[in-house]
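Structure below; questions to follow.
All protein chains of the complex are present and in place, except for one that has been dropped.
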Amino acid sequence: MDRGLIIRGVRRCSFGRFALWMVPWALLLIVGCYAAFLCLYEGLHHTNMDNRFAFGLWIFLDLTVIALGAGAFFTGFLLYVMKRKELQAVINSAVVIGFICYSGAVAVLAVDVGQPLRAWFTFWHPNTHSMLTEVTFCISVYLTVLAIEYLPVILKNRKLRQVPSFLVFEFQLHKLMYVLAGVGTFLSFFHQGSLGGLYGVLHARPFVFREGFAIWPSTFFLFILSAAAVGPSFILLTTWLVSKVTRKELVKPAVFRSLAHVSGVLLIVYVLFKSIDTLIWINGTSPGLGFAAYDYYAWKPFGTWILFTEIIVLGLVPALLLLNEKRLPSRGWLILAAMLASSGVALNRFVLTIQTLALPTLPFDQFLSYWPSWQETATFLAVVAYGVLVYSFSFRYLTLFPQEKELSRI
Amino acid sequence: MSLGRRDLLKFLGGAAAGAIFTPVPWKLIDDVSIWTQNWSWLPLVPRGEIQSKYTTCTLCSSGCPVRVRCAGAQPVSMWGAAGHRLCPIGLSAHHLPYHPGRLARPMEHTQGGKWQPITLEAAVERISTGLSGCLRQRGSIAIVDGRAGTTASLLYKRFVAQTNAAVYIADETTARNGIDLDRTSTLLSLGVPLQDSWGEPGHVMRLQADGKLTVIHAEARASATASLADTWLPLAPGAETAFVLALAHVILKDGIYDRGRIQKAENFRSFETLIAAFSPERVAAATGLAPDVIGDVARQLAQAGPSVVLAESRPGVDGADELATAVAALNLLIGSEGSEGGILARPEVPVHDSLKDASRVPATTLAAVPDHSVKVLWLDDAEIPWAVLERKLAPEHLVISVSAWPTGAAAHAGLFVPAPLFLESVRDAAAPADSAAAWFRITSPVLPAPPESREGVDLLSQVAEKIGLTPTDSLVDHLHRRAEAIRTAGHGQVVSYADGTATGIAAFSSAEDFWNALANGGAWTQAASAKAPPRLRLPGENSSLEKTMRTATPPPSNPGTAAELPLVVSAYTGPPAASPVLSKLYEESGLKEPPDTAFIHPQTAERAGLKPGARAMVEAGNVKRPVLLEISTLVMPGTLHVSAAPEFHPARPKHSIAGTTAANGRLVRARIWNV
Partner (left out) sequence: MTKETVKTRPARYGMVIDLDRCNGCGACMIACAVENNVPACPEGVTDRTGITWMRVQKLSNGQSFPDSRTAFIPVMCQQCGDKTPCVSVCPQQAVEVDEASGIVDQMPQRCLGCRYCMVACPYHARYFNWWDPAWPNGMERTLNPDVAPRMRGVVEKCNFCHGRYQEARAKAAVDGAAERAVEYTTACAEACPTGAITFGDLDDPGSEVAQLAKSENAFRLLEKLGTGPKVHYISKRAWVRAAAGSSLAAETREVRHG
């Protein structure tokens, strides 16, 4: 029924089967939209956030998703700037994933703020001292860049190519790609950093406050580094997942290894700097503000295990695995390492968002816990569903993996 | 040039794209965000000229001077005046007329126990029928007055004098005597919440902070008053009387009292014999206090005078009378009766001739009313536990409540007639406990009263006419007459609320002048003078105190089975309802213990196997109530503390365990278990 739309040379399941796959995700999207509607129409009391947990599930997952979405900019950077040509095999998929992650995050943010209609105030009355202003600027511009990067992928569709002006437009865009990749990389570096800075600058929150260089706290650089390190891992992970779901070989094994290697190198650097940063914080920054670092970890369940897990189990271990990608007995190990690395970055964002807010600051404060409401969870799951839907459409009708055609012939 | 459809579309597209670069869409977005938020969701503030009106707060007997800030005719905030500050409930009293729990229509309890609105005429008719049926039976009508010592009280007394069938029940202690607190040096309080709903707001704290007053507080819990007292005695519940008698024991033994006066008192020898049994060593176990601590307190009271001993009054509670007797004896012993800085007899507020006879009608205590004898019970803002009242009712009875709140005992009334609230009525305030002066302070209405509301005495007058008795003039008329009686008597002075200045009464040349001075914000007052009581009387061996030693037993160190514990109910004396905003603030800050919460020491909870933070049932006497069980290191191990608070939510269940168990004894054993 949709044969005419499908790329030549690859095999896709029947439309009926495709529709069957899409239905549950669409339902999830509808439920999530209803939850978001409740929050928008009746107020944020539909969430379990409160005056202490002013940020909750949404901000935590937004940060995580944006860190993982960094795969888009970093793969682009590696391909167009560092000329790692083998990554041409995943760049389209990376762009789509980046677009999904960023647009999803922005959509959730629109529900998260109390007065979304005033979002443009940030552009009209920007506070140049605020990391959030930087984040807002960069993310909105970068989302536009991603949309432009996504466009040629769409325009390459069989049917759309039949329109001659689209073809010309696409060709022109292609020449722009190097510029866009450069701009995207700069913007991404900056807002990943600013997202880290978001917490690092909170000088009255000693659990997250970090010293740094000039106006940037160390978390600014750590966020860039961790996002760059984990981005390729996440691309690796998603490529593997798509290939599992579709039961197709999509890229050559060398691509996996290349992604893993880049990821491993950056991750080991990250782990090193993160460890140094943590030591400086424990011995200098935090006690200087009147807070002994070990006190933070006296509050159960957030013991020192969380620090150990973040740096060693989900940092050093996957870094070593990824670095030794050639010696690993099977691809399973590579996938495991990528999973660990991705979870590590998620845990880092969790610690900064949730643990920070759970910890008391005043001596007569209580340690608080938080559990998201169904509206929060559903709204977020809607973003996941939206991601799956967009990706599935893209996979079915667009060329996400150029090597697929070649590999399917074998 | 011809224009096609394509050109039109192009134009529209270009216009739309161009518009984005103009302020129009952005301004529209902003306006939409403001409209959506203003539109029906955001209330508008009142408009009108800002002005101050002065009046007297009649929510409790403190009678604080109030400045009401009004926008036009609408009160928008309340502030203390003439150097006084208001309590939280007074500060938000202008919210009370809009309280969702307020009843502004007469109601009747149906057979099914539900409230049903009736007309005022029907209510008067029903009361008349009820009253006329028992006019010939002595003691079958009981009027409980929650504001003893006011002009309305005199009108109730007048009714009682007319019929012979009725008794007037009120606690007139505060109306007759007051504490000369500003000159007191040492105050021993037995569980009185001095820092919380007792006396004028902040009075005790200010005296303490200025170094004028030393507070010794005895309570089985580290309450706010205990924590802020100069000395806190963690006294075991139920041992209060024994403790007081032990203090008397030390004072007698050490001879640190006015021998010349006290030894001439009636029953002195007998009292000495009675007291002999209460040595600090013997009561130590029951009170949980070391003998030398008791000795020190006794010596401090006797020597660091003027001293006063104060116990909370709990009408109708077993053991409360004994405690009152013992406290009175101790006050006598330390010389606080009738002396400066002690307990003084309040000068009488002059009464108009028409009510002179009525003023001589005695008040009865509830304890003196035989059980099951009352056929018509009239409650006027009376805060007495329902179980205490219930015991006095005959099988066939009618309970009438005149109040704004269907809470507490009023919740059990067969007939409910709404009374106007403070700010809606003209009334005089009762006398404050923490001053011995005579006061006449009236509140004038700032807001209109609901059309079907009635002052209790005005309603009774209407009923009296119906059943063939002489009606009285309205309360307002009587207040005018009383003001005139005060002016002609020529004593005292008027303190203006606006500026705190005092004017001698001679300066008021006409009745109208004087009335206006009071109604527009002024208090007439006459200072009390120290005067030794003519006859001293001490309780003797045969008094009820004799059994105290037997009943005072130490709290169990090991509660044993699933918690049978002595129950302590926290004291609360204050208005029955508070602003919903205040309730919200209290709930959110956790500042006040919420009602229906039981507190238990963590050790006790563990030993009894009780799970804190969970629902539990408390059973005391014949009352069973669900509570939330919390652990607290502030309460004495081996005891169960239940909070009593004003009914912040009148919609909540009506009788709390705090009210009902008191009936079964000052110290009851309660069973508690998790559910």
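Points to keep in mind about this one:
Residue numbering begins at 1 within each chain, and the chains themselves are lettered A and B in the order written.
Rule of thumb we're sticking to: a residue touches a chain if its C-beta (ideal position, glycine included) is under 8 Å from a C-beta of that chain, and two chains touch if they have at least 3 such contacts.
Everything quoted here is computed from the prediction, not taken from an experiment.
From the options A:L132, A:V183 or A:V269, the residue with contact to the unseen chain in the full assembly is A:L132. Annotation: of B:R105, B:R176 or B:R206, B:R206 touches the absent chain (contact as defined above).
When the omitted chain is restored, the residue from B:C60, B:L86, B:A246 or B:L421 that touches it is B:L86.
Residue in contact with the omitted chain (choice from A:V10, A:L44, A:V108 or A:A181): A:L44.
Taking the complete complex into account, residues 43-45, 49-55, 112-115, 118-119, 121-122, 124-127, 129-133, 136, 198, 201-206, 288-290, 356-357, 361-365, 368 of chain A touch the chain not shown. Listed by residue number, the positions of chain B touching the unshown chain are 34, 37-38, 41-48, 50, 71, 74-80, 85-88, 91-92, 94-95, 97-100, 195-196, 201-202, 205-206, 209, 222-225, 227-228, 232, 234, 579-592, 601-603, 633-637.
Assume only the chains that are shown with their structure count from here on.
If each chain is reduced to the centroid of its CA atoms, chain A and chain B end up 61 Å from each other. Listed in rising order, the residues of chain A touching chain B in the complex are 115, 117-118, 120, 124. Looking at the complex, you find that chain B touches chain A at residues 26, 29-30, 32-33, 36-37.
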